[in-house]
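Here the complex is missing a single protein chain, while all its other protein chains stay put.
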Amino acid sequence: MPLRQSRLLVCLILLVLTACEREAGQPQSVYRHAIDGVPGSLDPAHAGNVYASTLVVNIFDTLYRYRYLARPYELAPNLAEDFPEVSEDGLVFTFRLREARFADDPVFADGRGRPVTADDVVFSIRRHFDPATRSQGAWLWRDRIVGLDDWGRDGADPAAEIAGLRALDDRTVRIELTRPYPQLVETLAMALSAVVPSEAVAAHGREFAVRPVGSGPFRLLSLDETRAVLAPNPNFKREPLDLVAEGFTPSLHARYGLEELDGQRYPMIDRLEVHFIPEPASRWNSFFSGREVDNLMLPPEQAVQVLSSVRPLVFQPQIERQFQTYVGQETGLVFYGFNMANPDMGHHDDPARERDNRALRCAIREAFDWQARNEIFYQQLGEIYPGVIPPFLREYDAALPRDSIDHDPAAARRHLAENGWTAERLPSLVYGFESTVERRQMFEQFRAQMAAVGYPSEKIRPAGFGSFGEYHRAIINGEVDLFLIGWTLAYPDAHYSLQMFYGPNAAPGANLFNYSNSDFDALFRRASTLSPGPERTELYRTLNRMVIDDCVVIGSLTRTRVHLWHPRVRMLPDREVLSGFFLRFVDVQGPAS
Amino acid sequence: MSHQADLPALVLRRLAGALPLILGVTLISFLLTVHFGPDQTYALIGKNPTAAEVEQLRSELGYDQPFVVRYADYLKRLVTLDLGHAQATGESVRAMLARTIPISVLLVAPGFILGTLLALGLAALAAWHQGGALDRIISAVSVVGMSLSLVVILIGLQAVFGVWLGWFPVRGWAVSGPADYLHHVAVPTMAFVIATLGYNVRFFRAVLAAEMTSEQVRTARAFGVGPLRIMVVHVMGSSLLPIVTRILFSLPLLVISGSLLIESHFGIPGVGRITFAAITSGDQPVLMAVVGLSALLFVLTVTVADLLCRLVDPRVGQR
Partner (left out) sequence: MSTLALQTGQRIRDRLRHDALGLIALTVVVAYVGIAVGVWLGLWGAEWSALSGPGWASPSAEHWLGTNRLGQDILARALASTATAFEIGVLVAVATTVLGALAGGLAGYAGPGKVDDTLLWLIGTLEAIPFYLLVAALVFALGGHPLAMHLAMIATFWTSTARLVRAETQRIRELPFIEAARVAGLAPRAIVLRHVLPNAAHILLVQGTLVFMAAIKVEVVLSFLGIGVQDSISWGVMIAEGAQDILAGQYWNFAAASLFLFGLVMAANLLADQLQDALDPRSLDSRWQPHG
């Protein structure tokens, strides 16, 4: 064995040497992008998280995308030629595709990428309903498209027709819905909906997830646990960048040097490296050393080192001089949820106990100190607001009373006492968390704050889980009573967060709280069919108030994202709504420092 | 000589005798990881699944099969070297191992070689000056080394060389040439040397010191042979067996246990890191491949060590 290892070693060193020479030969413009997690699989059907999305939307094409610079987010056609034609009743959508080709790959006949067709779109959505795909996105279209669920249930026969999902010709797709779905187009901007060639899926099987072939702006050169290397896909041809159409506003964007890029074809760089760096410290060092990556999403711990003030947010002068900066909000929220299925503190058949339990949850909410959480863990770089509709959404209700997020230990004590919650009677709660240092510290902070209103510390028991999957399992199986949730909106619509409280979505669905309220459910069903407008906004706000009034959650907090990058990179970085569309527009001038 | 004539038969016998061991290793690991380990379903499921979809995924993952069937299936695939695909990424496990093992080897090799040589050198010095000041200093250093926690060493070195001095990258493995390689391997190598030095020095010193009093060495000294020659030829020569055995036995441990923490901490895509990720997420195909492989490595090591013993000293093993 030692002999074999040493031979391997020699081979490797030789390989590394030759690779080095080859690379040194050609000048390249390289953008090195750091993200804070590792994408699991690059199969679009599994791209439910931001890390996979970042790569998937750039290797594959989605029918729609978000405009580069417009905020709030606005949809734009991508692989689709335009927005769909929609029938009167809102049930039939017709999409027209633009001309596009897949990247060259041995899976195609003669190795040349073939044109993308409507059949590919049908195949890509349909395969979510084939159990063998292990889709993470089927839920987006479940019970929505005529005949699609049945197709999956009946054995996913590739030859079978689906009434509601058809290719009318090479470049036209027709989708027929079972009931109105105002968010359909948004789902077609998600990485989960990206278009894949059936040849690649057939040829690679499970390995398609690490050997993706698509029609997006880049193609994958290499992938491991620490980084992905991509190069432009020569077959990707779109109209040149139109800054105005992308939402360019001189007052906001003039300082980024983007004007020069107007009218250029993208992608503009020769090589894109995406580095996966989960550890905040490493991300920081990799950026400031200047050697390893070109951008940094500021870890809150280090905010003090670049900011001279948080409110208002002001960078230190030398940071402003040295780097480009952008400050925005995450399209997501962080909050605590209760497991309402636990009769000790959740729903209860006995109305009197139900009332007591609600009082208990509300008292816990009052005892929790969001300010302290924000200060210690987010360096104040978070916005705290009542309910689950974050401020970046149009439906956000600035007029909501803030008592549900104010720290009021006196009121908490009073409410506990008034409802007969003595130290002896208080139920023992299991607080679940992923076993990271920060999550454990958050637990200790929470427990100490509860102790301050007389909740015995031994009655708030920690349950740490070694992985997200295990944590998720414990929540779904009702093993924990109280848990912190980070929920990223995959499209900018309050529907995405309110669905977490819809009764039929109870665990294992998105309603991890097992919240069950028939009034809520009826209103939610109604809101689900409405297009944006005052009526829907009013309904969303009512639903939000119900969640607040029933003390189902303690929340919420939305983090401020602070981005820094080296000025030689011309871009506006973005990772919100689970995407990374901006990467196709990045340009780099001058060599890496 | 007779004992050499039946060497191949002996090797075969050894390997056959290792069969129960490999069965035991795989059975225990399989039981632990498959029967009691993390359930991957909820890491691979979508954001809003139904109970039926959860069941469907479980059946895709094979979780609905009885244990015996799954174990038998695993053994069958192990024999045919069909290691399957990682559940999390879909990558073929064989490709994963081919990608990660060389990195791990490159990562630990310098530390291992340097650490062993340094330890041998220090041990030789200490043994030569047995009882003297140098011996005491070296033994003090080795006790300190043994008392340091690997975690503390890692964090400390990273803070000093990566953050404070900024000489070396703090993480990753962006290696595209010898310069990059040295750059990335420096801090892990230091960590490795510091962590193992204390243990190795002590062991080697004890072995060498015992040999120093032998007839052969005393004779050589009396004849005025130089210290270096005595040390290398006589002392190390005759204590080659325990030294080589120890080095051999630390090899299998090294490849997985040794690099697990270093790779996790420094974000290096080696076999230790994928193994730990597989443990925490319950990625059974990856885990079982690593277990199977390391058991094989272990058996090979034991066999090789045994053979070496016989070559060096034919009396060994005549029981």
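Every chain is named by a letter (A and B) in the order it is written, and numbering of its residues begins at 1.
Note that contacts are C-beta pairs under 8 Å (C-beta built on N, C-alpha and C of every residue); 3 or more make two chains touch, one makes a residue touch a chain.
Computed from a predicted structure; not experimentally measured.
Engineer: Touching the hidden chain in the complete assembly: which of B:Lys47, B:His85, B:Arg171 or B:Arg202 does that?
Structural biologist: Considering the complete complex, B:Arg202 is the one touching the chain left out.
Engineer: Using the document's definition of touch, tell me which of A:Pro427, A:Pro462 or A:Gly503 contacts the absent chain.
Structural biologist: Among A:Pro427, A:Pro462 or A:Gly503, only A:Pro462 touches the chain that is not shown.
Engineer: For the chain not shown, which residue from B:Leu7, B:Leu32 or B:Ala179 touches it across the whole complex?
Structural biologist: B:Leu32
Engineer: For subunit A, which residues reach the chain that was dropped from this view?
Structural biologist: Residues of subunit A in touch with the missing chain: 280-281, 284, 299, 301-302, 304, 375-376, 435-438, 440-441, 444-445, 447-449, 451, 457, 461-464, 466, 470.
Engineer: For subunit B, which residues touch the unseen chain?
Structural biologist: Contact residues on subunit B toward the absent chain are 20-21, 24-25, 28-29, 32-33, 35-38, 143-144, 146-152, 155-156, 159, 163, 195-196, 198-199, 202-203, 206-207, 210, 242, 250, 252-253, 256-257, 260-261, 264, 275-276, 279-280, 282, 287, 290-291, 294-295, 298-299.
The rule is simple: only the chains that are shown with their structure count from here on.
Engineer: Between subunit A and subunit B, what's the gap in Å when you average each chain's C-alpha atoms?
Structural biologist: Spacing between the chain centres: roughly 39 Å.
Engineer: Under the touch definition given earlier, write down the residues of subunit A that touch subunit B in their complex.
Structural biologist: 1-2, 5, 8-9, 12-13, 16-17, 19-20, 23, 40-41, 43, 46, 48, 131-132, 134-139, 142, 206-210, 224-227, 275, 277-279, 281-282, 285-286, 289, 291-292, 466-470, 472-473, 476, 490, 499, 505, 508-510
Engineer: What residues on subunit B touch subunit A, complex-wise?
Structural biologist: Result: residues 38-51, 53-54, 56-57, 59-60, 85, 88-92, 95, 99-100, 102, 105-106, 109, 162-163, 166, 169-178, 181, 251, 267-269, 273-274, 277, 280-282, 297, 300-301, 304 of subunit B touch subunit A.
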